[in-house]
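Below is one structure, written out as C-alpha cells; the observations come after it.
The other protein chains are all here in position, but one chain of the complex has been omitted.
Here the chain labels run A and B in written order, and each chain numbers its own residues starting at 1.
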Amino acid sequence: MLKSPDSISSFFNVVSMRGITKAFPGVLANDQIDLDIYASEVHALLGENGAGKSTLMKILYGFYRLDSGQIFVNEQPVTIQSPHDARTIKIGMVFQDFSLIPALSVMENLALFLPQLPAVLDVKGINQRIHQVSERYGLEVNPDALVSQLSIGELQKVEILKLLLADARLLILDEPTRVLAPHEVQALFKVIDSLKKDGYAIVLITHKLKEVLECADRITVLRTGKVAGTLLRSEANEECLISLMFEKKLGSPIVTHKKVSPEKVSPLLELKDVSTHAEGLETSLKAIDLKVNPGEIVGVAGVSGNGQKELGDVAMGLIHCSHGKKFIFGDDFTNRSIQEVRMSGVAFIPENPLTMSIAPFLTVLQNMAITRTKKYARMGGLSMDWQAVRVDVDRSTQKLGFSFPLYILARSLSGGNLQRMVVARELIDEPRLIIASYLTRGLDVQSAIAARQALVQARDNGAGVLLISEDLEELIALSDWLIVLYTGKIVGNFRPEETNVYEIGHLMTGLEVEHVENQ
Amino acid sequence: MTLLALFGVISSAIFSGTSLLYTTLGEVIDERSGIVNLGLEGVLLVSASSGFAVTALSGSPYLGILVSVLAGGLMNIILGYLVITRKANQLASGLALMFFGFGLSALIGKSFVGTKINSLPRLLLPGLEGLPRIYTSLFKFDPLIYLVIPMAFLVWWLLFRTRWGLGLRAVGENADIAYASGRNPHLIRYQALFVGGMLAGLGAAQLAIAYAMNWTEYMTAGRGFIAVALVIFSKWHPLRAIVGALIFSAAVAFQLLLQSSGVQISPFLLDTIPYLLTLIVLIAWGGNRKHSAPASLGRVYQGSE
Partner (left out) sequence: MLKTSEVAPRFPMLQNKTIILVIRYLYMILLAFLLFGVILLISGKDPLQSYKDIFTYTLGSAYGFSEVLVAMIPMLLTALAVALPARVGLINVGGEGQLYIGAAFATFGALTFSSLPAWLLLPIMIILGMLGGALWAFLPGYLKSIGLVNETITTLLLNPVAPKIIGFLIFGFWHSPMDTIKTPNFVEAARLPTFFGTRIHLGLFIGLILLVLFWLFMKYTRWGLEIRAIGNNAQAARRNGVPLKKYLIIVMCVGGAIAGLAGMSQVSGFYGVLLLNFSMSLGYMGFMVSWLAGGEPLGIVLMSSVISVIITGGNLLQLTRGVPYSVINLLLAFTLFVVLARPNLIKGKK
C-alpha cells in the first residue's frame, strides 16, 4: 500500500521523547513527558492553551532546549540544539505565525530553504520540483505569486511545501486550522492524509476535538504540562477526550449570582450585528450581538484566537466596526475613539499587561496615572499631583488587598504584580463598564480571588463587566450571562447555571451540540 | 533653439546621469541587504578623489578607476563595521561617514586641484557615424557610460537570479528567517556593502575621471543624496533605477534647455524635481506595502544569543 518514492519510511520508524521537562520562569511547561511519534501516522497533541503542547514540539524542533529528558530517533539518542539540527535529522515545523518572507515570491521562499541550491538559480528547475511535490500532495500554489498576496490557506501550503522540499520526514503543524476556513481545513486534511500514506509522520497540535477525531491516528492529551493520556483513534471518543482535557476541578463558587431583570434597564454596552475586518492573523468578528447590562457580568469563553481579543478591542474602539453599531451607556459610539470611550468611564484590562498596558521605563506610580493624566494635572497640565495619584492608588490597592512597590520601574515588576497594577489602576475611578481580558492570568490564588471579588463588587454596585477568559471555572462562577466565541462568531449564549464545562468545551472546540434548554 | 543645443543638452544629461545610476545601483544593493547608507556622499567623494589622484600620478585612468572602486568598497566596509559589528545606528553612522568623506577627500585631493589627467577614450555612439562632425563630438561617450545599462541588468541578475542575491534579499527582509535557512546575515551584509560601495566607486570614477576630468572639493554636489532618493523612487529595483536616473537626467537637461532658450524658470525649483517626485510616488503607493522598502531596512540584526 505504501507508495514511498525515496524510501521515506526507511529513514525512521519512530521518534521518541522521554521524560521531557522544561520550565519557564514561574511555569513548569513540560513535566516528565513521554511521547512516541511513528512514521505513517498522524499524531494529535490535544490540550487547552498553556497545556504545554507547543513547548514540547518546539523542544523537538530545537527552538527551545530541554531542561531534562532525552530524544531518540529509531532508538538512537540524538541531541537537538537548534532548528538547524532538527532539520538535519529531517524534523520540520510550521509555526502558528508563519515564517515566510512576504516580499519574496513563493518560489524564492522555497528556494531559500532548498538544500544544495546551485549558485545560479535554475528558476525553471525549481518550479518543476515545486510542481512535482505540490501536485502529488494537493498543495498547488502559484510559484510566481508574492507571498504577501497569498491567502492564509495558501501560506500554509507554502510552509508545508517548504518542509517537504527540504526533505523533512516528520512534520509538526502547530494549530494549522486555527486560521483556516472550513473548506480549507478539509483540503488540509486531505494533504495530511496523502502525506501519511507516503510514510511521513505528522504531529498535529490542536485543541479542536472534531479535527482530532477526523484525522488523527494517535492522540496524546496534555494537561498542565503533563500527559493526561495517550489513546489510539479507535479508543477515543468526545467524552473521554474532554474529560482528559478539562479536569473537573472541585471548588465552591466564590460568589452567588445576582438576579437581574434585563427588561427594565438599558444596557451599558451593546453591540448590534457588529462585524470587523481582520488584518494579518487577527480573527474577524462576524455579526456579533451582545449586551452588557448594569449589574451584570457577561463572560466570554473561547480558545484564544477565536475573536476574544478583537471583541475587547472593538468594544474599546481600537478596531472599527466594518458593519453594525456599538452603543456605550446608550450613546452611539460606533465611530468614537478610544479616548472618548475611556473618558466616558470605561475601564480596560487587556490580555497582556506587558505589551498592551505598560510603559516599562516609567515608574509604577507614573503608570498608574497614565490613563487619566487630566485628572491629576495641576496648573493646566504644567505639573502632576503625584500625591493625588498616590491617594487613589492606595485606596484602590487597599480595597483589593494588593501591595506592590510604587517607585520602581514598571518593567522590574513580576508578571503577577504587573497584572495587579493594571487591575488596581483600572478600578480606581469606579468605572461603570469594565472590559477585562484574562483578569487572573499570572495572579496567585489569593490575588486572583481579590481581583474576582473586585469585579463582583463593581458588578454589585451597578457596573457592567465584559469578562473574557479561558478559565471556564472562573467564567461559570462569575458570569451572569455567558457567550462562547468560535472563529469570530457567537456559538453559545446562555446563563451559566444552564450549562457546564463539558458543553462549553464542546462549543469552544467547534463541536456542534444541541443545547439542552433548561426549563 | 538649435538642434545643436538640444543635442548638447541630451549629451550632458547622459554624462551626469551615468554616475548617478552607478551610485543608485550600489545603494540598491546596500538597502536590499537592510542597510541604508546615508554617507553615500562621503563614499563618492573619497572614491572620486582617490581615483583622480591615482590617475594623475600614474597616468592611467584604468588604474584610477580600479582605485576608485576599491575605495568605495572600503568606505562602505567602515560603515559595515559600525552598523553590523558594533550595531550602531545606521543613520548616525552614515552621517558620520559623510563627514569622514568630506574630510578625507579634501585631504587626498588637496594637491590635485587643477591637475590635468589622461582620461578615458571616448567612442562615438554606434550608428551615428553619418552625422556632421559638430554633432558627433556630442555623442562620444566613455566606456563607463556604455557599461552602465548592462551593469543595471547585471545587478538585477545578481539580486534576482543567483543564490547570493536571494540570500541577500532574504537578509534585508527578515534576517531571522535568513539565519534559519543557514545563512550568515552579518557576512551577507558586509558583502552587500562592499559590492554596493564598489558600484558607488564606479559612479565616482565616471564623474571625476571620465566626465569632469578634474577634482574640485565637494564636486559630487549632492549626488549621494539624490541616489538615496532615487533608490526609493525606483522601489529598490535596479531596472527601475534606470528610469529614475533618466528622469533625473531629463530634469537636468530640461533645466539646461530652458536656460538656453531663455525661459525664466528657476533652476533651483527644477532641482527639487527628483525629490518631490519621489515623495509624490511614495504617497501615491500609500498603504500598498507590496513594493515598499526591505522589511528590516535600518534594523540591527542582533544575531543569536
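FYI, contacts are C-beta pairs under 8 Å (C-beta built on N, C-alpha and C of every residue); 3 or more make two chains touch, one makes a residue touch a chain.
Values in this document were obtained by computation on a predicted structure and should not be read as measured data.
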item: Touching residue (missing chain; options A:Q149, A:N237, A:N335 or A:S383); value: A:S383
item: Contact with the hidden chain (one of A:N127, A:S284, A:T371 or A:Q457); value: A:T371
item: Hidden-chain contact residue, picked from the options B:L20, B:M151, B:I188 or B:A229; value: B:A229
item: Touching residues on chain A - with respect to the absent chain; value: 63, 316, 318, 337-339, 341-343, 348, 350, 355-362, 366-367, 369-374, 376-377, 381-384
item: Residue numbers in chain B that touch the chain omitted from display; value: 38, 78, 81-82, 86, 88-93, 95-100, 102-107, 110, 174-176, 179-180, 217-218, 222, 225-226, 228-229, 232, 266, 268-269, 271-272, 275-276, 278-279, 282-283, 286-287, 293, 296, 298-305
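Basically, only the chains that are shown with their structure count from here on.
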item: Distance from chain B to chain A - Cα centre to Cα centre, in angstrom; value: 48
item: Parts of chain B lying in touch with chain A, wherever the complex brings them together; value: 161-164, 166-167, 169-170, 173-174, 176-178, 180-182, 289-290, 294-295
item: Contacting residues of chain A [partner chain B, same complex]; value: 83-84, 99-104, 108, 111-113, 117-121, 123, 146, 148-149
